[in-house]
Each structure stands twice: as structure tokens, then as C-alpha cells.
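Can you read through this structure? Questions will come right after.
Here the complex is missing one protein chain, while the rest keep their positions.
Which chain is which? They are A, B and C, in the order written, and residues in each are numbered from 1.
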Amino acid sequence: MRKRGLLPDLLLPALVLVAFGAAPFLYSNELMLFNFVTFLALAQGLNIVYGFTGYLPFGYVGFYGAGAYGFALAVMHLHAPPLAAMAAGGAAALVLAVVLLPLLRLSGAYFAIASLAAAQAVYEVVSNPALENVTKGPYGVSLSGVFAPRFSYFVALAILGGAFALVVWLRNSRFGLALQAIREDPVSAASAGVSVVRGRTIAWLLSALVAGLVGAAFAWHISVFYPDTAFDLGVSIFATVFVLFGGATTLTGPLLGVLILYGVYNWIGITVPQYFQFIYGALIVGLVLFLPNGLVSLLTARGIRVP
Amino acid sequence: MLIGAIVAGVVFGLYFTLVGLGLNLVFGVMRIVNLAHGDFLMLGGYAAWWLLSAFGIHPLPAAAIVLVVFMLAGLPLYYLVVPRLQRARDSEMLSLILFFGLSQMIEAVTTIVVGTTERSLPGRLLGIGPMIVLGARLPKPWVFSAAVSAVAVLGVYLYLYRTRLGTLTRAVMVSRDEALATGIDIHRVSAIAFGISLGLAGIAGVFAPFMLGSITPNIGVGLNITAFAVIVVGTLGNPLGTVVGGIVYGVSLMLMQTYFSSWANLLPNLLLIAVLLARPQGLYGRRVRLA
Amino acid sequence: MNIRGALAGLVLAASTVFGARAAPAPAEIKVGTLYASTGPFAAISMPAYDGIKLWVKQANAAGGVYVKPYHKKIPLKLIAYDDQSNTATAATLYNQLITQDHVEILISDSGSVLTSVAVPIAREHKQLLFDLSGTGAPFFSKDNPYIVLMSLPISTLWPKAQADFLNDVGWRAGVRKVAILYATNDFTGTHAKSLAGYLRKAGKETIVYDQGVPTNTTNYSVLINNIAAAKPDAVIELGYPGNDIAFLRALQDSGEKFRYVFTLFGGFEMHAVLGGAGASAMVGTFTYIPAALYPYKVNYGPTVEQFHAAWDKAYPPGSGVAWGADGLMGYMSGLVIERALATTPGMSQLDLRRAVFALSGKLDTLAGAFRLNPVGAQIGEMTPMGQLRADGPHAVRPVAVYPPALAMGKPEFGPRSGQ
Partner (left out) sequence: MADAADAPLLQAEGIETGYGKVQVLWGAGVDVRARESVVLLGANGAGKTTLLKVLVGLLPSWRGTVRLGGEDVTALRTDRRVRRGLAYMSELGVFAGLTIDENLRIGGQFVERAALRTRIEELYAVFPDLAERKRASAGSLSGGQRKMLGIAKALAAGPRVLVMDEPSAGLSPLFVQQVIGVLGRFRAQGLAMLIAEQNVAFLDLADRVFTLEGGRIRFEGTVAQLHADDALHRAYFGLA
């Protein structure tokens, strides 16, 4: 029965990957395309934890930053080749996720804020002048030696493919269904034999891994960055709004969120940021009040399955 | 230096009590997190700056004006947003997102209207030079702000414990369901609490230029985290517990600034996480998922 | 968007092929830059952007700038985006200016942080970066010809004036112990480090306090208490305008008195700091005297008085645009670019670089002498030391006090504590 949904679930990501694979040959502001890929992957990464467990980490950017610095430290101190440094970035995010596992004991708003505080705490450590010899402190990192914009773009695209694959798997596997059951009703799910703690932990780690790898790709692609860029709260906010706007648990929702909202951002947000910020805020307020399950809920509420 | 840091911490912490007080009141009564609290505070700061530069109004009467205006503004805002929000399935979580959106709107409008230049009020308005308290030299505006904060805490105490409406408010805080069953007009009680909360944020804002040095439209987000840390440390949902939270925060911040200055900003974040994790049951046992 | 971009690319490629021989003059010279309307760098970025705008307006009012390869005057078109002090946004926008807008002239945003991301991008696309005020030393290297610093000397050179001043005049006035408090960002952090380096090298004064605080610090009361406990004669605070305002106010409120107090933007953005801290908090403090406050002799462009008058005409006092060093640097960079266009042998980016380097040592502008070292860093005027004096109850005026060649008055140190 689930098989019916699998084909569209595979088709949509494939389409996106092909489009963004071809894009750099047609449009030369590669960094703009890179940003789109970044946010597409981050939105799906957040989808893994929020869409399937209901936990919304406001400090999601903490993993992204950890990934970026994991990459940078590996390059600076170990002179690791970029692909190995990418792995270091993912590992750094995973380590952080493991350290933060106790946060999963908290619920709703407390979890959201505690994760935000955790991301801020990591930022304060990384950017601390006392650690200048290790992280370069607040003075930022320059990795011009490994600068390779075209290659790192395709690495980011591969990560996006991985994030898509994870969400497709969650949507079409017993494990993913169990996770959704936990989200709806932890008590009955637990009594039905689903391991609540294990399920949440896995979703949390996968979500962190995606953000960490994206952060590492960002570090590689841009090569010069500061702790306040790598830990910019705006990254969390954007990813969150994209997911909420489109609708979590689906592939389409976060995708629509990024394409529409980030598109609009690049179209008008750059020239008149305050007006954009206002529209953004109003959009969030309106969504919460009138469409708390996102754009796709217009369809799913009518019983239509959206990839 | 140690005594000085502690005294300064208490005074500074009293001000941060005022910053968190309204947030805690709203949380206690409505079980929602007003993530735009810091932005209302910021608006209070700009109101004080505008009242001074356009009409020459001293911050003290300005605080009274801001209190009244913000309280009145809180009522319609409450009815526009909160009742609808509370009907949603996970209103606590959604409130966080909704008020974040509101915070973005406020910040955007403020930026459009006043620009991003740092604004401050002349410190001499609240007295020049230091005041010696227990051998510690404190800026007079600090002592002044702390005193106003103490008055505000007293006011909130008197409202909650000495008025009829205050008793009803505490009843809602203790049990929303029982309050409904008893026939308490929850929306009236909540709307007034929301108004008071904005009023308190406004007053805190009037003194923000003195305590924080200067204000810009984007100070709200950072203040929210600090305010949340203060009320979590102090006990969520218990407005008077905010005093404890504020002082713990103030003293530890000052000690950090004295002995490990570059790590000072790490503090509110760590305090927040530590208290949330160390006391997961919380005052109302609602902070933990069943799992 | 993609298709349009592709078409634009084709058209451009075609025009390059067919236009190679004819070289028809373009209808406009595109000047691209970024500004930060919000965030920590807005205070230094917006005035610089206003300066660039003023230059473009004046040039276009005169019928454009003379461009040598075309032998005619061509109007300027300014393309500017708002990076909101965010380096990630800035990187995308620098890319946009180079790859989509195809600007002929690329000017970086103000300050080292927002310039830093432009350096690899400009180099990757072989586009000369006119570096407005990004003075970080790592930007400049032998293998990167695509950067040239327009106005300020690189930040490691800068603090020498102050170190020399303290070692010379300060020492004679009895300054023995120095405290340094700095905001930890590229600009003031590097500055603090090299200042401490110069002082240690001279080996006269001892540094009794050397602390970095986050750039968003606005609360200096406890820090001042701690500094006072170290009993320094001289206190040097290095930060952005917001830091300086908060520091000066806290210092005044604390009642602590030091013989010598220094802030960076007390001079660089004197009017902005005056608006925040008030005159009484600033009187007697030391600072660098930026070009905006110092009447350099010029052989090219307006004098500082003429420029100030033009500025006030374009941005009347009270319009919210402060008069200060960053506005002057934006404008002055425009002047140098204009001169380079008037003398460049060709329109390629490396031609432009050659033209700018050819100006080195020949121009004396309202920002002082224009001199470049081989890697494109500015080594022109050494910024003089100055002291702020009362100018009526609500204003201050700067007096250059060091080096002697540039001095216009004598420094006055505060009383020894306890006297």
C-alpha cells in the first residue's frame, strides 16, 4: 500500500537534483545557487527532526556551525584534504548532537529555547578570543588553500540528495511511521512497543548530521567566514520558516518553502530588507493563526497525498 | 573587587528582574512564550528617547506614560492573537513561533521609522557620577533603574496578592481548567495580565539606554534569551521568582565579567540549559515529555 | 531567471567577439558596491555609501567621468545592494555584482569583516576589488593582484602613531602603566595586538591590563571598575562607535579619572559619538585625527572644507547622515577611481590596477597622501594623534597633537590620581 507513494517521492527529489545540477551551467551566480541548495538541504534536515518527531530545535544552526568549524579545524590543523575535512564536519555535528541528547528530555518550547541556548553557547566558545590559537576566535577563518567553488557546489548537491533520501526513507518505512506515531501520542506509541527514546535519538542524530555536512560544504565553498556567519541565528530562522510555510513531514513542503520564500527574499529582500522582514514576520503570524500545518495542508486536509 | 562585583550584580540583576517580570507573568497566566517581549522593551526605549528629544520629557514621567500606553496597547493585541492561538493543538510551541514573527515585524517597522543608529539618553538625567554602595562604586542611573524595578516588583506583588482581580489572576495561574469551571472570565484576566506585561517591558525599555549603554532596533532577540534565562532560573510561571532569577543572573554575570570577561556572554545560555536540565519537573511538572 | 541569465551570457559573449575591434563606448560605467543598512557595521558602512553616492552624483552632474580608452565622458551607474552586515549575504551579493551585473568597478563594503569575503571572490573572478577600508593585513599578498586599498593604512601600521606618542610625549608626562580594552573583531582586535606589540618592543610603559570583549558589549561599568583596580595611567579603548559611546558614558558615570583616555571613533565618527555620549564625556580624551578632521594640503579634488560644505549641502545636518571619516573615505575612493579611469591604458581589470598603482605617490587628496605598497596596501599618511577640546557646552573640537610635524596644539594629560 505504501508503494503507491514511493514513486512520486523519488521523482520529485530527482527532478530537483537534475535542475540544480544543470543550473550552474546556465546561471553564473553560483553562490546564489549554492545558497538555495544549502537551504533546501537544511530544510529537509530540519524536516527529519521536526516533521517526524515534533521537536523543533531553534538552535539548529548550532550543527551547521559545528560542521563548518569541524571542516575548518581539520583543514587548518590537520591539513586534511577537503573531502576528509567534510567528514570531520559531519562528525563534529554528530558529537554535538550526542552531547545535547539530554535536551530531548525537554518538551515543546523548552526544548526549542534550550537548543537555541546551546547553539549560542557553542558560538560563544568557538568565537572566544581565548581560543584564538585553535579556532581563530572572533577573527574568522580563511581557507583559501582549498577554495574550489564548482566542486564544493556539487558536494553540497550530493548532501541534498542524501537529505532527500533520508526523508523518503522516513516517509516510506516502518521506522518513519513509528516516529510519526510517537509524535502524535508518545504514551500509546510507547505502549504499542515502539522505542520512543531510540526513535527520537536516531532522528535527532540524522538531522544533526545533515546540518553538519551542509555547514562543512558552506565552509569549503565560501572559504572565508566568521563565527557569527557560521552560527547566524538567521539560518535557523530561515530553515524553520521554510519548513513551517510549506508543511513538515512532506518532501514538497520544505521544498516549496525554500523556492518561494527564499526566492522572494533574493528578489525583494536584498533591496528592501526591512520590508521583507516585516512581510516575513506577518507571514509567520498568519501561518500560525490560520494555516499551522503549512501550504501542503491545503491538499492533505482534503485527503490528497503530497510527495 | 569581589564585593564590588557582587553589589553591582545585585543592582544589575534587579534591573533584569524588571526585564523578565512581564514575560513570566504572561507565561504564568497564559502558558505562552512571548518571544516579542524584548521588542516591546526596545519600543519602550525608543519611546523614551522620542519623548525626550521631541518634547523634553524626563525619563521618569516618560516611564509613567509608557506604562499606561503599553498597557492599553496590550489589550487589543491580546484579543487579536492569543485566544485564537490557545485553541490550537500545541499552543505553547506555536506561541513561540507566532511571537517570533511579531518580533520580526516590530523590528522591521522600528528600523524603517527610526533607522539603525544607536540611540541613548544622557546619563546625567538620572544623576552624574558614582554612588558608593557598600564600598562599591555604582553608576547613579543603575541604582535609579534598580529602584524603579523594585517598585515595579512591589506593584506586581500588590496587584496579585491584594486585589480581587489579582486573586483571580493567580487562580488562572494555578489551574486554567478550574478557573474556567469556576466561571472566571479568563480572557479579561489574561488580557489585563498581557497589558501589564507590555507595560513592564515598556518601563524596562525606558531604562535600557542607561543599563545597556544604547539601544538599536535589533536588541530584542538577545534580550529575549536573557529574559527567558532569568525567568527559567527564577521559576517559570511565578512572577515573584523572577527576582531570584534576576539577581542570580546579575551577580554571576558581574563575576564573570570581572574574572573571565571574554566568557561572560556564555553565561545566560549555560544557566538556561543547566536549570532546565537539572530541574526537569519544574514547578508545574509540565516541562517534560512522557518518555 | 536561469534562461535570462543564459541569454545575457550569450549576448555578452557575442558583444565581446564583435566588439573587440570596434570598442564602442558603453552608455555607462557600472560601479558596484554593498552597504549595510543594519547590524554592527551599519555605523561605518552607511556613511561610506553616502560618500560614494555623493561622488557619483557629482560626477554625473558634470556629464560623467572621462574614460581614457574611449576618449570621452561617460556617466556612472551605481549598483548597490544591502548586505545587512551579514558576510554570507555579502558574499552572494559580491557574486551578483560580478557575475550578473558585470560591474566595471567593484568597491567593497566598509570595514574588514565585510571586505574579507570579497577578497577570494574577486580573485576567483579576476575582478579588481577597490577595498574601501578593509585594512586586515592577510588580504594583501603577492599572489593576488586583484585588490587595492584606497584610504586607510593597513591596521598593523596604524597604531604606531599612538605607540610613538605614548613612548615619547606620554613617557615625559609620566605615563608608566597602560590598560588596553578592545572589542574582539578583525579591526580593533588586530589594532590592539599591534599596539601592544609596539609598546612591548619599545619596552618603556608596562601593560597592566589587556582584555578583549565581544563587539556587542555595551555594558562597561564593571570593566572600568576592573581597569581602575589595575591603576593604569593610560586607558586605551578600541571598539566600534557603539562600544566607544557606551565606554565613554560608563567612564563618566563611574567617576574614575585616568591621565590619558583614548577611543578610536571619538575622532573617526566624532559627530556620531558626540550624539551618543555627550560632549562632557569626550572632553580631554585622545583619539586619532581622521582626514575628515584634518586639513591636508591637496593637489587633486576638493579640500576637506570644500568637501564638508558639499556634504552638508547633500546631506543637511539633522538628516540623519553623520559627517565623518567613513563618508570621506567613500568619496575619496571615488575620486581616485575617477582619476584612474582618466589615465588607464585599457578597460581590463589589470589595466585598471596598473592605472591605480601609477597614481601611487602622486596624489595628495583630502585624505592625505595616496601611496601603495607592492601588494596593494595603503602606506600613505600616518594618522595623527589628537585630543578633543571643549567647543562650547555641547560640542568638542579635535586638536592634532602628534607627530610634531602635523601637531596644531599641545596635549594635556589629566591629573595624577590622588592629586
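Here, a contact is a pair of C-beta atoms (placed from the backbone, for glycine too) under 8 Å apart; a residue touches a chain by one contact, two chains touch by 3 or more.
Predicted, not measured: the structure shown is a model, and the values here were computed from it.
Note that the absent chain touches B when the full complex is taken as a whole. Of the candidate positions B:Val114, B:Ala171 or B:Leu270, contact with the hidden chain is made by B:Ala171. Contacts to the hidden chain, counted on chain B, fall at residues 164, 167-168, 170-171, 173-175, 177-185.
The rule is short, and it goes like this: only the chains that are shown with their structure count from here on.
In terms of inter-chain touching, the protein chains here all touch one another pairwise. More C-beta pairs touch across the A-B interface than across any other pair of chains. Once the centre of each chain is set as its mean CA position, chain B and chain C turn out to be 38 Å apart. Between chain A and chain B the centroid-to-centroid distance comes to 31 Å (mean Cα coordinates, whole Å).
With centres defined as mean CA coordinates, chain C is found 37 Å away from chain A. Residues of chain B in contact with two or more other chains: 111, 262, 265. The set of chain A residues touching two or more other chains comprises 129, 274. Residue ranges of chain B in contact with chain C, taken from their complex: 1, 4-5, 8, 111, 115-120, 122-124, 128-130, 136-142, 211-214, 216-218, 222, 254, 257-258, 261-262, 264-265. Interface residues of chain C facing chain A in the complex, by the touch rule stated above, are 1-3, 5-6, 9, 37-38, 81-82, 84, 86-89, 91-93, 95-96, 99-100, 113, 116-117, 119-121, 124, 138, 184-186, 189-190, 212, 214-215. Within the complex, the chain C residues that touch chain B are 37-39, 42-43, 184, 211-214, 216, 218-223, 225-226, 229, 241-242, 245-246, 249-250, 252-256, 272, 275-278, 280, 320.
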